[in-house]
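Missing here: one protein chain of the complex. Every other protein chain is in place.
Here the chain labels run A, B and C in written order, and each chain numbers its own residues starting at 1.
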Amino acid sequence: MELILTEDQELIAKTAVDFVGERSPIARMRALRDDGDPAGFSRELWKEMADLGWVGIPFAEVHGGADLGLAELTVVIEALGRGLAPEPFLSTVLLAGQLLQRSGDDAACARWLPGVCAGDTILALAYQGVTSRYDAFSPSVVATASGDGFRLAGQAIQVLDGHVADALIVSARTSGEQGEASGLSLFVVPKDASGLEIVRQSRVDGRNAALVQLDDVAVSAADALAGVDGGGPLLQQTIDRATIGLCAEMLGGMQQAFELTLEHMKTREQFDTVIGTFQALKHRAADLFIEIELAKSVVMAAARAADEAGADPGELARHVSVAKAHCSEAYVHITNEAVQMFGGVGMTDEYDIGFYMKRARAAELTFGDAAFHRDRWAALGGY
Amino acid sequence: MELILTEDQELIAKTAVDFVGERSPIARMRALRDDGDPAGFSRELWKEMADLGWVGIPFAEVHGGADLGLAELTVVIEALGRGLAPEPFLSTVLLAGQLLQRSGDDAACARWLPGVCAGDTILALAYQGVTSRYDAFSPSVVATASGDGFRLAGQAIQVLDGHVADALIVSARTSGEQGEASGLSLFVVPKDASGLEIVRQSRVDGRNAALVQLDDVAVSAADALAGVDGGGPLLQQTIDRATIGLCAEMLGGMQQAFELTLEHMKTREQFDTVIGTFQALKHRAADLFIEIELAKSVVMAAARAADEAGADPGELARHVSVAKAHCSEAYVHITNEAVQMFGGVGMTDEYDIGFYMKRARAAELTFGDAAFHRDRWAALGGY
Amino acid sequence: MSDLQAFQAETRAWLKENCPASLLGAGGGGLVGTWGGRKWQPENEDQRVWLERAAEKGFTAPTWPTDVGGGGLSKAEAKILAQEMRALGVPPPLIGFGLTMIGPTLLQYGSEEQKQEHLPKIVRGEIRWCQGYSEPGAGSDLAGLQMRAEDKGDHYIVNGTKVWTSYADEADWIFALVRTDPKAKKQEGITFLLIDMETPGVSVSPILLISGSSPFCETHFQDVKALKSNVIFKEHAGWTVAKALLGHERSMVAEAFGGGSRRSLADRARAYLPGATADGPLPDGGLRRDIASFEMEARAFGLTMQRSRDAAKAGQQPGAESSIFKIVGTELNQRRQELLLHIAGPQALGWEGEGFADGELATTRDWLRSRGNTIEGGTSEVQRNIIAKRVLGLPD
Partner (left out) sequence: MSDLQAFQAETRAWLKENCPASLLGAGGGGLVGTWGGRKWQPENEDQRVWLERAAEKGFTAPTWPTDVGGGGLSKAEAKILAQEMRALGVPPPLIGFGLTMIGPTLLQYGSEEQKQEHLPKIVRGEIRWCQGYSEPGAGSDLAGLQMRAEDKGDHYIVNGTKVWTSYADEADWIFALVRTDPKAKKQEGITFLLIDMETPGVSVSPILLISGSSPFCETHFQDVKALKSNVIFKEHAGWTVAKALLGHERSMVAEAFGGGSRRSLADRARAYLPGATADGPLPDGGLRRDIASFEMEARAFGLTMQRSRDAAKAGQQPGAESSIFKIVGTELNQRRQELLLHIAGPQALGWEGEGFADGELATTRDWLRSRGNTIEGGTSEVQRNIIAKRVLGLPD
């Protein structure tokens, strides 16, 4: 694999960065928050992104997609991360959409993906419970056999964009023990299913999420993507791929936060000189720059590794863990330092830098923090 | 307990610092090394230290000691640590001497301690094997019952000052499993015992140590301090107290290394100015200063806690672990930074700063590194 | 019986007799602190009574001289009073910046008239004070302040804005640094001035933080008249007064992060880590070591605070302690907050509402608030500059 953008990817990147600068600066996210917008994102903008072809990037052409890969998608998401754009890429494209696409379930794909690619349909993935922590194989939803189908009961937390989703994919234990890959099933549940209750949650970083309660929701065995009991590996692989997308978003955010800070260092005066002349701050800024340069490499490598046909799952998992661990610590470090260098004003809600610090933490604690991924790396290495 | 030196302790400290400045600067240790001195320390200076009353500080007056505590002893050792004085405080006073004193074995004390207090007798403790790591309860010496006594066989490594010791105290397993406190016995073995072979070792920091081989060494049950099978707790407590002494030595060394570095920062010119004007270096120097201030507190507190009658062993162990973990990281950090700030010359054998960096590491890896003591702290806290 | 023993017995008896029973017990029966001031509304009658009686006795400011309403106690006596109050669970009758900041400053630098005018009102909780130091755009460079006080003979006309004035919206008077000589070198044209917040032209707006609402305000001064009789020490010499006060504030901030017995981190981790048992080792070895590392450094910090106090008791002059405490205390608190986030994992991401426990929501906000610790009260960078220059003697 070559760690360099192709000309096409360069073009997508430029378009996306310009789009974010003009249409989705951080001020938009602030306005959505301050106005208490019920959706928490813009359906018009989402539609526009679909028209630009971004939403359909990783989907098959037959469903209206572009049949491209994470290499292209991450470039778009990185740009959106600069503006903390709240549109539902993670939930609809990277989680639920990719699950459908990779399940090979043609009927389900045909039912949902054209709407996704067109920007009309929102999907969400409900897989974690309040005690799951970062383990994808410990959902809080249990499926009990009933006739030729199942009854789902339990709760899923922080279901990204769950409050606006047209359908949820619910991960439920159909057999086996918590923590095991086998015995997990992934059911597609339309939003109007009887027994389904969805309540919007309020997160510190403003990312849209919902609490999902399932009270005896009836599903059929045919609704199980990858078959009954067979959803575990697909779920884990999909989360790994979504993690690469999240890392790209983090990469965009850390660059934006760093640029805001550099700008501040060059203009803010203290003790009769701009603070950018202080060597202690310069050296810290140089360290942040290095962390970003490494972040660019690990995100690019992970995306390319995921796109390679027949990639070794262990090697892909290693790439994902390196990217997530590095980006988690870098984004947190950069935004912590940013607020410190901004000083008191950095602590006020009035300044934008705090938004990035909040998102950095939220992203860190999604799909496993650095410690989790180090443990996973060690386990993959057999030690 | 009050964390402040008494007037008497102030006086001892002043005498010791002056003594080290005049009689035992780092140049002396360098000369001993370069000359390949067979003892590796000065018997004359040791005798002088005994005459000053330092060697006898913690021993009972009946044996010629001063019946004082670690509060006084650490003050002396801290000063000696500034010059990396190689005299056998750790081995003779803090390890073997304290083991005898605290064993309550009057006969053994009467036999060995007067010579120790007079500066005539050197003792050493042989307790760790090549696989012990930091576990005091896993010696590599096994005792086999034989008549009314035992035969000792095995090896002890890095026996401090073992090459000049008049007698060794050997920790051997008489029963039970490795890692258990019970079943350990501490035998006093004179240097001329048949089957005992002592070879001097060469350590990176120049501290004197020996490899001890025991091939069927005969000891009697009466030679077991604290009784047969009963030496474990006494050994652990003694190592804990010796650790406080080592921390005091580290505290002295880190202060000296820091002062050498500050001096360098104030005189060394680069880019037409002394390097002490560079803010990045200033901030790092301020951090080192803070680490030293904290080190002073933890060493003083641990010494006082050890001197308190009826001190809770768990609480004392906590004090020791805090002191050792903090001093280990501080000394290493300070000397690493010192060499970096000295630049290329700091890497040459010609400059003294390297001696402190070597000692810092050696001290770190003696009696448990910071990670070991964090694990112990957690275990003591029940988590 | 020694004098101190007699004082102890007497004090205990007085406290038992005078502190209303409803206020006794841990934390003063859940009483929110008594800040006093013109706008203050006691939570209940007992709180008002306790303030009144304690003030009458001089126990709101135990070591201040009796002629300004203080208790006139020696340090030893004041320590006994504090011990007895703790033992009985008696809440402090009064708290606030009057007692801890401007009061001691007036005792050191105020004129006799100024002491007589202001200190008794502080002692009785009649006047609440706030601090006006920082300004927008000044930040760490305190001496770069711009708020202008124009000389008009017996008074000034003050114009400008102060930020980070804690509780300005509740305060009656402000002690502020103003620029009286714009031509002098930065630190030489500053005056320490007291201003009544009810003077026309003073207005206050609260500051919203990233962690939510806060006690901080912006305080605006538009053509505010302030009498020269309210200058502390000397005109243009306010920097001297301010420095004395700042050292005091730094120690206060550090104390706040010192330790205290909260629910242990290990217990919290047990609540969140799958597979954790009630008393075995935590199943996450890395997190276990992180917790131990934090706790051990916190203890080293606590011991260093103690060593400094013991040295002060023995009459030794303080060195750079306040800067050390500020740096280490605030960074430890930030580490603690980060550990709590890592322990709670995804449950630490709540802002409000459904799906998060109250304690989890507090964890999130406390973490955000803690990021300000290394900025407020003199940034960590400024403290490091101070240590490098004043203690280590490194050149500019």
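Here is the rule we use: a residue touches a chain if its C-beta (ideal position, glycine included) is under 8 Å from a C-beta of that chain, and two chains touch if they have at least 3 such contacts.
Just so it is clear, the model here is predicted, and its values are computed rather than measured.
Asks: Touch partners of the unshown chain, restricted to the chains that are shown, please.
Replies: Within the full complex, the chain left out of view touches A, B, C.
Asks: Just name the one of A:Asp8, A:Glu61, A:Asp215 or A:Glu293 that touches the chain not displayed here.
Replies: A:Glu293
Asks: Which one touches the absent chain: B:Thr15, B:Ser182, B:Gln201 or B:Gln236?
Replies: For the chain that is not drawn, the touching residue is B:Gln201.
Asks: Looking at B:Ser138, B:Thr238 or B:Thr277, which residue reaches the missing chain?
Replies: Of these options, the touching residue for the absent chain is B:Ser138.
Asks: Since one chain isn't shown, list which residues of chain A touch it in the complete complex.
Replies: Missing-chain contacts on chain A: residues 2-4, 262, 265-266, 274, 276-277, 279, 282-283, 285-287, 289-290, 293-294, 296-298, 300-301, 318, 321-322, 325-326, 370-371, 373-375, 377-379, 381-383.
Asks: May I ask you to list the residues on chain C that touch the chain which is not drawn?
Replies: Residues 284-286, 288-289 of chain C touch the chain that is not shown.
Asks: When the complex is taken as a whole, what residues of chain B touch the one chain not shown?
Replies: Residues in contact with the chain left out: 128, 130-131, 133-135, 138, 157-158, 179, 199-206, 211, 268-272, 278, 280-281, 336, 339-340, 343-350, 354, 357-358, 361-362, 365-366, 369, 371, 374-375.
In the analysis below, only the chains that are shown with their structure count from here on.
Asks: Using the average of all C-alpha atoms in each chain as its centre, how far is it in Å between chain A and chain B?
Replies: Their C-alpha centroids are separated by 53 Å.
Asks: Round to the nearest whole Å and give the separation of the Cα centres of chain A and chain C.
Replies: So the centre of chain A lies 42 Å away from the centre of chain C.
Asks: What's the distance between the Cα centroids of chain B and chain C, rounded to whole Å?
Replies: 43
Asks: Give the residues of chain A that touch two or more other chains, as numbers and ranges in rising order.
Replies: Residues 278, 280 of chain A each touch two or more of the other chains.
Asks: Enumerate the residues of chain C that touch no fewer than two other chains.
Replies: If we look for residues of chain C contacting two or more partner chains, we find 381, 384.
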